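If you scroll down you'll find the structure; I have some questions about it.
Every protein chain except one is present and positioned as in the full complex.
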Amino acid sequence: MTTNLLRWIPLLPLAAAVLNVFFGGRWGKRFAGILASAAVFGSFLIALRVFMLLSPDAVLRDTLYTWIESEPFKAQVSFQADALTAVMLLVITGIGFLIHLYSTGYMAHDEGEARFFAYLNLFVFFMSVLVLADNLLLFFVGWEGVGLCSFLLIGFWYEDPANTTAGNKAFIVNRIGDFAFLLGMLLLFWEMNRLGVPSLDFAALKDAAARIAPDTAVLITLLFFIGATGKSAQIPLYVWLPDAMAGPTPVSALIHAATMVTAGVYLTARLNFLFVLAPYTLSLIAIIGAATALFAGTIAVAQNDIKRVLAYSTVSQLGYMFLAAGVGAFSAAVFHLFTHAFFKACLFLGAGSVIHAMGGEQDMRKMGGLRRRLPATYWTYLIAGLALAGIPPTAGFFSKDRILLEAYASPHGSLALWLVGWITAGLTAFYMFRQLFLVFHGTSRAPESVQAHVHESPAAMTIPLIVLALGSIAAGWLALPSRDVWDPWLQAVLGRSNPAEHGEAVNETLLVALTVGIALVGIAAAYFLYGRERRVREDGPLWGTLAQKYYIDELYDFLFVRPFTAAANWLARAFDPGIIDGAVNGVAGLVRGISASGRRLQSGNVQHYLFAFLIGTILIFVYWLRR
Amino acid sequence: MIVDLAIVAVKAFLVLFMVLNLAGILGWVERKGSALIQDRIGANRASIFGFAGMGLVNTLIADPIKMLTKEDFIPAHGDRLMHTLAPCLALFPALVTFAVIPFGDVLVVGGREINLQVANLNIGILYIFAMASLSVYGIVIGAWASNNKFSLLGGVRGAAQMVSYEIAMGLSVIGIVIVYGTLEPQAMVRAQGELFWGWLPAWGVVRQPLAFLLFFTAAVAETKRLPFDAPEGESEIVAGYHVEYSGGKFLMFFAGEFAEVVTAAGLVTTLFFGGWQVPYLLRDGFYFPWGSVVSLAPLTVTILQVAAFTVKVLFFCWLQIILRWTLPRFRYDQIMRLGWKMLLPAALVNLFLTAAWIVVRRPV
Amino acid sequence: MQAPIEYYLVLSAVLFAIGVAGVVIRRDVIVILMSIELMLNAVNLTFIAFSRFMGSVEGQVIVFFVMTVAAAEAVVGLAIVISVFRFRQTLDPRDMQLLKW
Partner (left out) sequence: MIVFFILAFLTLLFSLLVVTQRNVVHSAMALAATLFVMAVLFLTLDAPMLGVLQILVYAGAIMILILFVIMLLNPLSIEARPAAWWMLGSLGAAALCLQLAALVHRPAVSAEAAVPASFGGPESIAQSLFTDFALPFGLASVLLLVAIIGAVALAQRQR
């Protein structure tokens, strides 16, 4: 089924971005935000319309033009929308719109508002290209584009060198993943060409997937997964995401919680037909996902920066998603992606609201007692926090529960994976409520001057919070055990994965009870330790290690950055002047030596030349006459 | 054959005799004329055996004698050869130019047609310009050979001035060449015998008034006389290019200048004032527009024509002398500006209009 | 009686050679320019001689163009000489070797 509706989803934000780039400064700051929000809202409406048009097994197509034509390869700028895309589009444009709306309030006092909204719109453009792409090449355009926007937005306040450093870090770390992605793509194309299908269209890939050699499939999916770890902040490439909190908070909400970081998950889901061919990769994904979830969860416990807690929480939740993907439950992964987008965006925006109220303060140790001053923020934060902790009947409960169920019960799952996920669920509840209590309960630890100015945020900021909080509760009801509409919707795209149909019988109720139980334990512990006032001394080697994020950054610095810098320095100081320049200069010197003798001929005296000319003429005459 | 050569020789001798003597006379006329204008008596001391009344003759003879008997001085480190050559080069072009100027119609003597013109070239006008362009040499070489910075300055000025005005002069004449459709002076003069509307002599000045003004101005500039005498400008560079000349060589420069005056007058007459044409006078008598006819013998007609030519030439010589004593000298930059920015564009406009008129009148 | 064409051609050849000698030998740019004019004239003479002996006016037309080019060449050449002299105070071609290396 073709339609020309799809193209407007990316084009509207792009147009708004271009307009804001060129005229944003002239039309006034207010207008830039309104224009940007309106464009994204337009995209949202179109996405809704697309959603209405779709049935679970239908695909909408919209071809713009042929991008590359190099026989036999042909890539088109062509969009497709299936069930998975529709979900992603609604998340991107819907939550994106809320965050745009929120930003009009949050960024109202910033000088570069037009620039901000141009970037934000550009991001929405690239993200929708990414999810709408019907071939890997166009997908890669979106993939790189969102990376670029992420870089631009992390370093948005570029006057501060720390921000630009964070931006650079995100960019460079992502580059590593992108390189693997590129390699994977090339390898895939090579393999496809070998199979006689020189194409990177998803449809063609899906048809040919079964014929791909198993070993090659493992290699390809591994490379793609490395790419996904970069974009989706998994071990070992997660280090950029916490630093990315340097950007404005709406950016953290939109890019680094709800949308861009889920691109890796989307990639595995989109290419699920490839991944299922490679059980080794799937196992690795599951292990990496589980490890990341636990690892980031422990770090999040010890963070004091309100946004960093959320950042590590995001890494941890993304780990959950990969855990689900790794056990073959792509539907569950996408479901968690969906619910997580709501409550994590809500949490980030709530954090932004807090930071806004505190005059830019991000350290939770200097907050406290904000419950009464920021009621709307508090209640939405609480709901989203409950959702993150997985307390029924919030959305997080349904999605996380499902992942843990799959981790245990799916054919690829195991008890160990479930156990890690289970512990992490407890940690999640603990750090989330530690944060909640530190920020909103107890007595205020902020200085008097800050306290005086604490105020609830404007409606432009609170309305999105409320909408997202409602979403945090309701989004999970799509997969009520009795009336599951989620799996049937995505089945055609992601394949069927229902643990109930597999091997051993599982006591589902017991698992749910255990999960909710550990979450409640976590909340209780948090209340006990931080509920009214802090009752625990945050020190000791374990705490220090956690607070210092296991010294991973230092380790990377020691393992990669320093050797690389040293090598570069050596190249610059010794190799380049000695060998490269030496070779170049040597060649030049040789030529100079030869020409030093030759240049004597060039006296510069015209008459010498003329005389030579004369002699030559005479010789030609002699030859001609003698002939 | 020999008779032809003899006739040419006689004509050449006659022309040279006339021009050189006229140049000498002009020397006296200039003195007297300036005196007249300045309200004084002028040259009145030269007397032969106490007889000063014949001022003209006396001066005519006395001046050359005085000059020729003076010491011929060549400056130290001057170039002797060039110093001697220069006056000749100055006099030569002025004299040879006259060769193509017709001073009368064809005279028939004993069945032999004698063209009253030394040489009838079919490219006479070009010949005139070629010779005129050579007249620069005298100044430049003389100036350089004198080894004197004033004379060198004068020479440079003169070269620049003459080259500049030659262009304007040439362009202004092309208009009239287009009108007459010939480069032959004799044919041009004949063409000026026509009448407009039966009564107005179709002289060049009538057909090309602007060209006449331009040509006359440029011709005066070519003679290096006031108001265009920057090359000699005695108040600035002593006497310019001939400051180091004395005696016979100075006389040659002097005569050359007056010969140029005569030549210029002859050219203006030939090109713009009908040459030897007398209004209404045809080969065998006057045919007046009101119908009356006065028959004349051919010889009489020829004499009348030559006389008319002489009178016209004398008039223009006199006009140049009056000009000299009336106008102040232009500054060097003014001369250049006049030549390049006024005469040249005006000549171009005249040329363009004339050509357009011809094209409209006679479509090809 | 008209001289045969060979005479004119030989004269032209000698003139041309003299011009060449001047260009090669003389150490004054202006004289070199003049020698070039000499060579051009030698060629002109050839053209006119052939034009006359072949009864075609086209040789003369070409001479006309040669004169045009010669005039342009002299003008530009002298302008160059003037500007070079202004900077280097010399007319010796041996001193004009700025483009040497």
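All chains are identified by letter, namely A, B and C, in their written order; residue positions are counted from 1 within each chain.
Please note the rule applied: a residue touches a chain if its C-beta (ideal position, glycine included) is under 8 Å from a C-beta of that chain, and two chains touch if they have at least 3 such contacts.
None of these values were measured; they are calculated from a predicted model.
Undergrad: Among the chains you can see, which ones touch the chain that has been omitted?
TA: Contacts of the unshown chain, counting the full complex: A, B, C.
Undergrad: Who touches the missing chain here, B:Asn120, B:Ser133, B:Ser246 or B:Thr310?
TA: B:Ser133
Undergrad: Going by the contact rule already stated, which one of B:Ala99, B:Ala143 or B:Leu338 would touch the omitted chain in the full complex?
TA: Residue touching the absent chain, from the options given: B:Ala143.
Undergrad: Touching the missing chain, which residues of subunit A?
TA: Listed in rising order, the touching residues are 611, 614-615, 617-618, 621-622, 625.
Undergrad: List the residues of subunit C that touch the chain left out of this view.
TA: These residues of subunit C touch the chain that is not shown: 1-11, 13-22, 24-28, 30-31, 33-35, 37-38, 41, 44-45, 48-58, 60-61, 63-65, 67-76, 78-83, 85-86, 91-92.
Undergrad: Determine and list the subunit B residues touching the chain excluded from the picture.
TA: Interface residues of subunit B facing the absent chain: 79, 81-82, 85, 121-123, 126-127, 129-134, 136-137, 140-141, 143-145, 152, 155-156, 159-160, 163, 166, 183.
Definition applied: only the chains that are shown with their structure count from here on.
Undergrad: Measure off the straight-line distance from the CA centroid of subunit A to the CA centroid of subunit C, and report it in whole Å.
TA: Measuring from centre to centre gives 79 Å for this pair.
Undergrad: Could you state the distance in Å from the CA-based centre of subunit B to that of subunit C?
TA: Whole-Å distance between the two chain centres: 34.
Undergrad: How about subunit A: which of its residues touch subunit C in the complex?
TA: That would be residues 599, 602-607, 610-611, 614 of subunit A.
Undergrad: For the complex, give me every residue of subunit C touching subunit A.
TA: So the residues of subunit C in touch with subunit A come to 20, 23-25, 27, 32, 93-94, 96-101.
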